[in-house]
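The other protein chains are all here in position, but one chain of the complex has been omitted.
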């Protein structure tokens, strides 16, 4: 499959450059009959959008989705759903001087090595602008999963630079601009980000996604594993450098007696595995997370080369987030939802619909969620 | 694509259960003319095999590869290469009592939920036995990469339980049964593993893979990113719970000024990115790693249920590694090689062969390897 | 892969309904550096367009292509090329009365059975309007094939109803509205079509496509055969009911001594195979053809049912071609070009670029073209 498509049965193909005429996507494989209106995309696009708070980029993107196909009389028809957003706020002047420069930490150099010819405006195809369409596609997946299976997918930020949550309350996440699960730390975060912006530097972030209500049996063995697909989905997001399922790297230092989640009559005793065993969902809460590197677009100068091999100094004057990972929460959420919907469709293709085959066992009253 | 196949242009399809008649794979897409003999698989299969030392499982697998197709007069023909290994050392009695049991931490429960009907002998399809064929396929990829591009892919263990290397010497890796890059710690590791085996418990491990000689330009943007494919490849290995590229999760707490790898006339100043920017190789050393959870097969009893919902106690009496991650080094190596070869083929499909387009820029004398 | 995408390395994904806001496509995998401008699509879209002569539908489609992505400074960048055409001439009233009707010979019934919910306006997704984007994508493929390999792909009509060409002159094809290769028959065709239109009935057509300059070695064995891909590509066009390669069904009654194309020092002695042996190109002229059924949209009443099972009489009052096959010549041409470009990319992925490996043998002075 071509490089700009994602998914096996629910396929999302995105297109568009940061400062080109438009960005868009084609969502192919959505079942017919799902209600869908343009305004349903607004909420998640807002969540992802820059300009949400003073801690994210001050560029204002007016992301108005147009549904070009696949929806008739307000419901999906089963044919491909094309979504389009015109790029309206592209200030090309901000980026004009970098056409022949390799910004350190950006894809300029590797794209140029690969393609020779590239669109440098705003990062072109390698810009995080592309993730807008992932969020849009994710809206469809989240709605379908919720309606059909009661699955709820939620993303939040679990680390910004060196700060980690001192408490955990999912309800707090959507009440603050940091997608942070502990409201008592908001002042601390504000101060941290203010100092960071002042310094001209940036930090990374960790985003976690949990999905509740996933029935047991989703996922495929070997190369189509649910965790393998999640890893590919999350790692494909700009700036992600690591992915974990369940306990992730903490598993390395753990003991087998601690890590294996015992199964009791009222459900699993724990959830170190993150809801996946052998690549297939267990019916527990799904837990995964992604590491975002600090943005490389800084007003602090960095050394680099231009395409002729000359030494240059790069300073980014455009509008950029000091912590790109913060607004990645809805992006990660979307990718997880897209993977889950794809796996749900694959599951019913091979094993029949839920209710026909699964679940087969004792209810999981306690899910051993960590 | 079906769940048991991997890769776009170099496709590996594996089949077989732990205690079925045989395991095998079909490698489709290998260029013609590559010399290939059955004995070339032996070294890597030995490296992966159980029984290599007293610290890995004492089960002896006589993994003799048979080449069923795709090779004529000792060279590949371009048609699919089928590899077969007969299962000869399957002691089914070891596992007979678990047909109706869900071993904690294993895929028994999730497979049963998904398929209803499953092969429980030795874990069936979910057994790490399947990874033998990944290693076999990886031998082909490693050879082609080395001959065609001089790419060298090497895996080593960089954490066992709580122990991390106190030094780093790649040459040491293949001289000890732990794939450990620091010879001075071997006694410590021996003692650690002996104590672990005595306790009946297990620990996890971290495996790192580096690839040298990867030309700039490999990888695809968006969903076919080199790092995305690596994440999927590594996460699809049994027991893996996390994947990192370059600095991985350490990127979260780092600053942008530190993390962005500056480009100097004699090459990159550092390699926090792990040799990938925007999903495409930079020409630097490729660095990635995987977290392996501790094996769940323990002689220490664990609580669980059987398929009827009865409470049971599970004790594993079979032969199992106290640290499965150790012999995963060659598996990770194989998966990275398969991803790289696939991407190399994809690259030359779209952008022409190396030499035609790439590299375009100043040589990278110093690669900024960490 | 999802149903609305086509191709392995050059992937075309189309979207859009006949009377929705727009139709479009995403062409993924095109090599970088190809010059491409919106006006280059005009010629082939005109060739396909209705309204070209009084023998095709009188509906005027103003098909103005907008390039949304993948092109920078007039050249492709290697990233996905999205093409968009707004639907401007949709007279929904023409079709309003058929929302609950199954037009005989149309996809109304089968779509309704499959999806339940469908867009009936102008046939919705099943309208031949979709083929506009195939033609657009084909423009890219034809240009690349011509520039890179000197391959020229040409389609013409070789049967309209019961009339077959009495002579063969490729140069005549583009000089008449029937894509007919024998100018002396134009009067006869005019009279035939006039009588047909008067009668209210329709006829089928046969379209042939030839490709010159295809190097030997394109195509893959077994399921990726060049002829297999051509068959899929042509059969996927609306109204096609048959596909032939080379002599096609005439091969059944032929003798082996006649059919096998002998190879002489100056090339093949004949070309019954149509330039493909074992699924791989021979370097001869590629020959294939498609059978188009007569359009089912007629002003002569047809019996049918509505979705409630009531008997109805269907009369099509909209604007429709009495022979849809005529303007299918550019569509078939486009599909053949897309298949060839995809195979060219696949070939160089596995076997290296042309010049590196092929051709290996005596030049084919005479190609034995039939």
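Chains here go by letter, A, B and C, matching the order in which they are written, and residues are numbered from 1 within each.
Here, contacts are C-beta pairs under 8 Å (C-beta built on N, C-alpha and C of every residue); 3 or more make two chains touch, one makes a residue touch a chain.
Quantities reported herein were computed from a predicted structural model and do not represent experimental measurements.
Undergrad: So which of A:4, A:79, A:159 or A:254 would be touching the chain we can't see?
TA: The one listed residue touching the chain not shown is A:79.
Undergrad: Using the definition of touch stated at the top, determine which of C:99, C:146, C:186 or C:235 touches the missing chain.
TA: The one listed residue touching the chain not shown is C:235.
Undergrad: Which of C:120, C:138, C:165 or C:325 touches the chain that is not shown?
TA: Among C:120, C:138, C:165 or C:325, only C:325 touches the chain that is not shown.
Undergrad: Pick out which of C:177, C:213 or C:302 touches the chain that's been left out of the picture.
TA: Candidates C:177, C:213 or C:302; residue touching the omitted chain: C:302.
Undergrad: Could you list which residues of chain A touch the chain missing from the display?
TA: Its contact residues with the unshown chain are 1, 9, 29-32, 78-79, 221, 345-346, 348-353, 356.
Undergrad: For review purposes, identify every residue of chain B that touches the missing chain, sorted by number.
TA: 1-5, 7-11, 13-17, 20-24, 26, 28-29, 32-33, 66-70, 72-73, 75-82, 84, 114-119, 121, 124-125
Undergrad: Where does chain C touch the missing chain, residue by residue?
TA: 1-6, 8, 14, 102, 104-107, 109-116, 125-126, 130, 159, 161-162, 201-206, 216-225, 227-236, 238, 240-249, 251-257, 259-265, 269, 272-274, 276-283, 291-298, 300, 302-305, 307, 309, 311, 325, 346-347, 351, 357-362
Rule of thumb we're sticking to: only the chains that are shown with their structure count from here on.
Undergrad: What's the farthest chain from chain A if centres are computed as the mean of the Cα atoms?
TA: If we average the C-alpha coordinates per chain, C ends up farthest from chain A.
Undergrad: Under the over-half criterion for shared residue numbers, do copies chain A and chain C use the same patch or different patches to meet?
TA: Shared-number fraction above one half, so same.
Undergrad: Can you give the whole-Å distance between the Cα centres of chain B and chain C?
TA: Their C-alpha centroids are separated by 45 Å.
Undergrad: Mind checking the centre-to-centre distance between chain A and chain B? Centres are C-alpha means, answer in whole Å.
TA: 26
Undergrad: Could you grab the centroid distance between chain A and chain C? Build each centroid from C-alpha atoms only and quote it in angstrom.
TA: 39
Undergrad: Among the residues of chain B, which ones contact at least 2 other chains?
TA: In chain B, 1, 221, 346, 351 touch at least two other chains.
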